[in-house]
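Every protein chain but one is kept in place in this view of the complex.
Moving on to chain A:
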Amino acid sequence: MALSYLRSSSSRSANLLRPLSSAASLRRPISTDTTPITIETSVPFTSHQCEAPSRSVETNPSELLTFFRDMALMRRMEIAADSLYKAKLIRGFCHLYDGQEAVAVGMEAAITKKDCIITAYRDHCTFVGRGGTLLEVFAELMGRQAGCSKGKGGSMHFYKKDSNFYGGHGIVGAQVPLGCGLAFAQKYSKDESVTFALYGDGAANQGQLFEALNISALWDLPAILVCENNHYGMGTAEWRAAKSPAYYKRGDYVPGLKVDGMDALAVKQACKFAKEHALKNGPIILEMDTYRYHGHSMSDPGSTYRTRDEISGIRQERDPIERVRKLVLSHDLATEKELKDIEKEVRKEVDDAIAQAKESPMPEPSELFSNVYAKGLGAESFGADRKEVRATLA
C-alpha cells in the first residue's frame, strides 16, 4: 500500500501525534491513515473510588506507527547511552528507561504541550517525548554545551521549559510537591491544563507525597500523580518496602487507577481519562505497572535482586515495542521489512546525534559561575586559589 510520511509540521492540529524525527532523516513514507481502529487493552483497568474507563481504545494506523517509531527511538537511545557510559563518556549517574517507554509515549498521546510533566531522575525518554532532541540528550549526558541544561545538569536534570517539561529531579519524591505546585499554578491561571507528576514505587513511601496529595485534594488541584511501578526501588522489591503495594489505592479518598504500563494504548486511555477527571474533580492517582530491563542505574547489574528468567520472561511476553509491532502486523498496517527499516533509521539517527554531540565543546570555565542567580548581583566568588580565580556571580 502507498505510504506517506507524516512530517512533524503538519501534525500541529492533532494533539495525539508528536513524531520525534529530526529534520532530514526519512525518505520513505509511512501511513498517514487516520481511520479509526479500536483495540482492546491487554488487561482491564482496576479502579479505586472511581469508574474505570473502557478497555477499548480508539487509535489509528498513523498513531500506532508513531508509537512504534518513538518507542524504538527511545529504546535505541537508552542502549546507546549504556554503551557511552561503559566507554566513560557519560559519568556519574545514568538511570535508563528501557522497558518503560510505553508510559512516556502513551502519556504524550493523550495530552498537549500545555499540560505539564514532572518526573524523577529516569527522565531521558520523557524529555524526548516532550520534544527534546537527541542531540540535547546526548550532549547533556556527556556534559557538553549543546546539552539541554548547557551541560550543568547532567542525566538527572533535563528540563524543557517551552514544552512544560519540569524535569529531572535527583531527590526521591521531592518532585511530587513541585508537581502539585505546577498544578496549583495552572489552577491559579485558569489554564484548563493538568500536571502529571511521575514518581516510582520507591518514592511512593515518601511522606511529602501524602502531604502534597492532601493539599491537592483539599484545593481541588488538577494534579495527576503517576506511580511508575517497576516493582523495584533500586535493589529492594516492592513487597519488601511497602506494606501495601497497591499504590493506586494509597490515596484513600483520592481515586486511583491501575494500568498496564507496558501497553501504550492502555496508558493513553488512562491518561486521557485522568486528564478529564482532574479538570473536573481534582487529583487522581495512576499506577503504571511497568518494568525496567536495566538495573536501577549503570552501576547496578540488575540481577542480584531479580532472576534473569524474570527479566527475559517479561521481555518476551510484555515488551511494549513488540506489542505494537504485533498490532501493526496483525492489522496489516506495515510489513515486517518496513518496521525493520524504521528501526534501522532510528539507529542511524541515534548514531548521528551521538557523533554530533561528541563534537560539541565542554562548557567554558566562566559557565561555572553563570546562572547561579537570575540577575547580576556582582557577588564575587572565589575558586580554590583565592588570589587568582575570581569571578562575579551572574
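FYI, a contact is a pair of C-beta atoms (placed from the backbone, for glycine too) under 8 Å apart; a residue touches a chain by one contact, two chains touch by 3 or more; residues count from 1.
To be clear about the criterion, contacts and distances are computed from a predicted model.
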Would you kindly match the missing chain to its UniProt protein name, picking from "Pantothenate kinase 2", "pyruvate dehydrogenase (acetyl-transferring)", "RNA polymerase II transcription factor B subunit 2" or "Proteasome subunit beta"? "pyruvate dehydrogenase (acetyl-transferring)"
Kindly state which of the options A:Arg75, A:Arg130, A:His169 or A:Lys249 is in contact with the chain not pictured. A:His169
Full-complex touch with the removed chain, picking from A:Lys88, A:Lys161, A:Lys243 or A:Arg308, is A:Lys161
Which one, A:Lys150, A:His231 or A:Arg315, makes contact with the chain that was left out? A:Lys150
Which residue numbers on chain A touch the omitted chain? 116, 118, 147-154, 157, 159-161, 166-171, 174, 176-182, 184-189, 207-208, 211-212, 214-215, 218-219, 370-380, 386, 392-393
